[in-house]
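Note that one protein chain is taken out, while the other chains of the complex remain in position.
Order of writing sets the chain letters: A, B and C. Residues in each chain are counted from 1.
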Amino acid sequence: MSQLENLYREVIMEHYKNPRNKGLVNDPSYTTIHIKNPSCGDDITVQSKLVGNYIDDCRQDGHGCSICCSSASVLTETMIGKTKEQAQLIATNYLKMVKNQPFDETIDLEEASVYTGIRQFPARVKCASIAWMAFLDTLKKEE
Amino acid sequence: MSQLENLYREVIMEHYKNPRNKGLVNDPSYTTIHIKNPSCGDDITVQSKLVGNYIDDCRQDGHGCSICCSSASVLTETMIGKTKEQAQLIATNYLKMVKNQPFDETIDLEEASVYTGIRQFPARVKCASIAWMAFLDTLKKEE
Amino acid sequence: MENRYRNDFPKLHQEGYVYLDSAATSLKPQSVIDAVTHYNQHLSANVHRGVYFESYEATRLYEESRQIIAEFIGSQIEEIVYTRGATGALNFVATAYGLPTLQEGDEIIVSELEHHSQLLPWQAVCAKTKAKLIYLPLNAQGRITVDGFKQVLSSKTKIVALTYVSNVFGFLTPVEEIIKLAHQVNAVVVLDAAQAIQHVTIDVKKLDVDFLAFSGHKMLGPTGIGVLYGKKQLLSRLEPIEYGGDMNDAVGKYTSEWKDIPHRFEAGTMPIAEVIGLGEAVKYLKHVGLDQIEHDTTRLYRYTVQQLKKIDGIQIYNEFSDAGIIAFNLIGVHPHDAASFYAEQQVCLRAGHHCAQLVIQWLGIEACLRASMYFYNTFHDCDQFIKTTKEAVSFFKSVGF
Partner (left out) sequence: MENRYRNDFPKLHQEGYVYLDSAATSLKPQSVIDAVTHYNQHLSANVHRGVYFESYEATRLYEESRQIIAEFIGSQIEEIVYTRGATGALNFVATAYGLPTLQEGDEIIVSELEHHSQLLPWQAVCAKTKAKLIYLPLNAQGRITVDGFKQVLSSKTKIVALTYVSNVFGFLTPVEEIIKLAHQVNAVVVLDAAQAIQHVTIDVKKLDVDFLAFSGHKMLGPTGIGVLYGKKQLLSRLEPIEYGGDMNDAVGKYTSEWKDIPHRFEAGTMPIAEVIGLGEAVKYLKHVGLDQIEHDTTRLYRYTVQQLKKIDGIQIYNEFSDAGIIAFNLIGVHPHDAASFYAEQQVCLRAGHHCAQLVIQWLGIEACLRASMYFYNTFHDCDQFIKTTKEAVSFFKSVGF
């Protein structure tokens, strides 16, 4: 199996074709961050809504390659229902993992762990990252 | 004898120390051209006065290295009394000689022929050239 | 080896390397690499001010390159200004010529084919001078035509800033006629030749073009160096926009004087090794011959497009490129996804908007793939590209795209 076949796993394709929590809401209780990767046209917006200390909702929209769009979808599913601290921990470790940096492997990245294959494609790491970076920025912005 | 000793021949030193026709005149019948070599501070002005077809007078002033100043002095002595055509012929051939380009060796460069040694010092060719270039420009300007 | 130049390019000694990204930057022949190394290793001296051999020799090579380049495009030596690239050259024209010349209501003709380096400097000038950008209508294929140009040319046109060859479609602009027409209304023509200089014989005097810009690294030369050609009488009128060592005559505390062109525009220590390398690149281009280059590149291009068209699931955006460029997509596959597939096979091409977002918008797409070939490519390269394309189509189908 080529590394690319390894990367385009069913989970990723499934999220690419049936993106979850897609479409933005016009609701001031959400925090919105927009990130672009101008070199390839990737363009993702992420919204998060905190209720108390919990991620009550997380939404995404945009366009880009399969890695970019699917990882935005996976992000939203992973985050909804987590505490803010859990969410931050997962996201920072996810970002370390895709960048091939040491990360805490005891943390359950859930479905997002399928992106481990991206490490073989350093030029695509940014695609797998921007939604997650945008998400972290929404949490920061809320502070 | 080193190439430098060969270059700094008596004629050159003599003209350097006792420059001929030095000092400019404020006389509209003269044509004046000023040339600088800003990288080393050489700064030469040449004046020529044509009467009929003859170089009636040629003057020079400025400062710079020995090659630059002496060649300005030699220039004036060489040119006074020549016809315009003779003067142009000598000057263009002199300039070719110092640049180590093919030139008409049948033309008598008189004292200026001592600058043949400059060909061993390509970085100094400009020093030996600027007064002569300025002179040619005075003739051109008159036309 | 079927291609007699291939051996001169050390990168092509790499087994299986299929380089189809020459429009982004070209590979460098050994002679260019060696010229840079020679300066770094055996000269390593600053120019214009040294009396010792190395400095003199560096100066000689630096100015000799100018002569080589001038001969290459048919200009006078002093009309060649070294810049840091085509981008630097085009910004110079916009700032040094455009900014002081333009007034409110004046018009600058551009096209949606422009690379950002020819577009954005003029946008900025318009913002400052209130001159207007006027887009000529491209034809259905996406070409700049004389007809389209005539529709926007008027007495208000002061500058015509167009690409000579488009970096996405590879279309050649009919520059001869456009320049003649532009001069009838006294407009000044600025050509972006970054994709033309390596493909088309350019004679600036015959063309009568006013300014022309290109980059070293797309014409077999080093990075960090480019050229602005400007007509002598135009350049002579311009004030420098960068000031520093080596461009001045007398310096006073409050005012100073500049050298003549072209040195007036070359402030500070210039990219000496890179200039020398560029001279060597031009020598190599002349040695091969631009006609030969075009002949070889065109053959490869025609063959590849024919093969590509046979593949189901491919969309080609520019079937009749003049410069070996194929802009295309795998239908339903984002070009960034596709590019990774090619990369895994060592087939190097580019995905994105290619610094030409307006033409991507004109196409109504998000981005595309671009394969660009040059004379050092082979039919074998083309076959690898075709084969990989076929595999890519079925791979992405198989994983569910």
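The definition used in the following text is that a contact is a pair of C-beta atoms (placed from the backbone, for glycine too) under 8 Å apart; a residue touches a chain by one contact, two chains touch by 3 or more.
Keep in mind the model is a prediction, meaning the values are calculated, not measured.
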item	value
Omitted chain's touching partners, listed by label	A, B, C
Selected residue (touches chain absent from view) among C:170, C:262 or C:352	C:352
Among C:273, C:293, C:308 or C:323, the residue in touch with the chain that has been omitted	C:273
Chain C, residues in touch with the chain not shown (by the definition above)	10-11, 14, 21, 24-28, 32-33, 36-37, 39-46, 49-55, 84-88, 90-91, 95, 112, 115-117, 119-121, 123-124, 126-127, 133, 135, 215, 217, 222-225, 241-246, 248, 250-251, 253-256, 267-274, 336, 339-340, 342-343, 346-352, 354-355, 357-358
Chain A residues touching the omitted chain (full complex)	36, 38-40, 121-124
For chain B, residues in touch with the removed chain	2-5, 7-8, 10, 13-14, 16-17, 38-42, 63-68, 121, 123-124, 127
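Quick note on the criterion: only the chains that are shown with their structure count from here on.
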item	value
Chain A and chain B: spacing of chain centres that average the CA atoms, whole Å	77
Separation of mean Cα positions, chain C and chain B [Å, integer]	45
Of all residues in chain B, the ones touching two or more other chains	none
Where chain C touches two or more other chains, by residue	none
